[in-house]
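Every protein chain but one is kept in place in this view of the complex.
Let's turn to chain A:
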Amino acid sequence: MRSAIRAQLTTPRFLLFVIIVVLVAVIVALKPSFLNGAFVLAPLITSIAIFTVVGLAQMVVLSIGHMNIAVGNMAAFGAMISGISFDLFGLPLVAGIAAGLVGGGLIGALTGWIIARTGVNSFIVTLAMSFALLGLVPTVYSALSTGSAFVVKPAGFDALGRDSFADVCQFGYCGPAAIPVMVVPVIVVMVLVAVLYTKTRVGRELLLTGSSVKAAEFSGIPTSRRIVLAHTLSGVLAALAGILLATSIGSFTPSIGDEFMLQSFVGPILGGTLLAGGYVSVTGTLLGITLTLVIRKGLELFGVGIETLNVLLGVILLIALSADRVREIRLRKGRTPDASAPPPSDPARSADRSTEEVPA
């Protein structure tokens, strides 16, 4: 029991959790307006929901030891497809969102296919994809819309992006204004991703591919297909984040996703996902994103300039990357944060560890 508690205290996720709780307590003590439901908590939770999906989009490629520099551009592309579906084809909400997700998935699949076929580093391929989409998306907006924005909103669009549970009323009572409706689909997505990595064979194969491609191949895992799958999932999740952002702003514009790239790394890495692959944490990604956004909101309430926020975000990322490196060294020495887990030098065992530790 005692060792279980000690092990609990050493995980980066638990540390994050404690930091967030302390931070929130400090901010509330100094600025009670932090608890303003409609104007502080609801926008904060909306941002956390959107950026958690962004973090998951990066996490799934980190799980195979890759990275997706084009995560923001894929979000812009998926959102653009949804925008076109609503604006030009008059599709209903669910069909338009589905079209956007398929669009994001196809771009992700193409990226993964190029990486798997050519063996070129994922950084290079996603960087190239990023540039291609950077040119394509504004061009399509200019060609197909007036004023570079798709503004047609199907029924339910505003409810998804802007409503809180205060707008959901039953028996004469409405829910809290602090909780946006958007958290519901995001929680569903988080559970699905967690289930993929903890409960399914495909999820384990993704992690094993991340731990060691060679070992995975020797184990009979079709690594090329897993690479394509991870990038497809990344594209779908990025597109979802872009669509959610569009619903919260109110229209589809080419600038959707501009802010995603940095945050997409901060969340998973702070949450314990290894840059080298083989280990992911959905709860950790949520906590990592929450920490950065709580700090940001706190500083905003104190009237600190946005430049300072960016400096802080950079510092947080540096710390997160350093922490990742320290963890890696400790793992190599066999002194893992979790003493009961085996070192990753044994890919098969490492995969088991990953499967064991991925939080649901």
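Following the convention adopted for this analysis, a contact is a pair of C-beta atoms (placed from the backbone, for glycine too) under 8 Å apart; a residue touches a chain by one contact, two chains touch by 3 or more; residues count from 1.
The definition used in the following text is that contacts and distances are computed from a predicted model.
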Leaving aside the chains you can see, what is the UniProt protein name of the one that's missing? Options: "Methyltransferase", "Sugar ABC transporter substrate-binding protein", "Sulfatase-like hydrolase/transferase" or "Spore germination protein". "Sugar ABC transporter substrate-binding protein"
In the complete assembly, which of A:Ile114, A:Leu245 or A:Leu291 touches the absent chain? A:Leu245
Given that one chain is not shown, which residue among A:Ala128, A:Ala149 or A:Ala276 touches it? A:Ala149
From A:Gly90, A:Gly135 or A:Pro176, residue that would touch the chain that is not displayed: A:Pro176
Please identify, in ascending order, the residues of chain A that touch the omitted chain? 4, 7-8, 11, 13-14, 17, 21, 31, 33-41, 43, 47, 142, 146-149, 151, 158, 162, 166, 169, 172-179, 245, 248-251, 253-255, 258-259, 281, 283, 286-287, 297, 300-301, 303, 305-307, 310, 338, 356-360
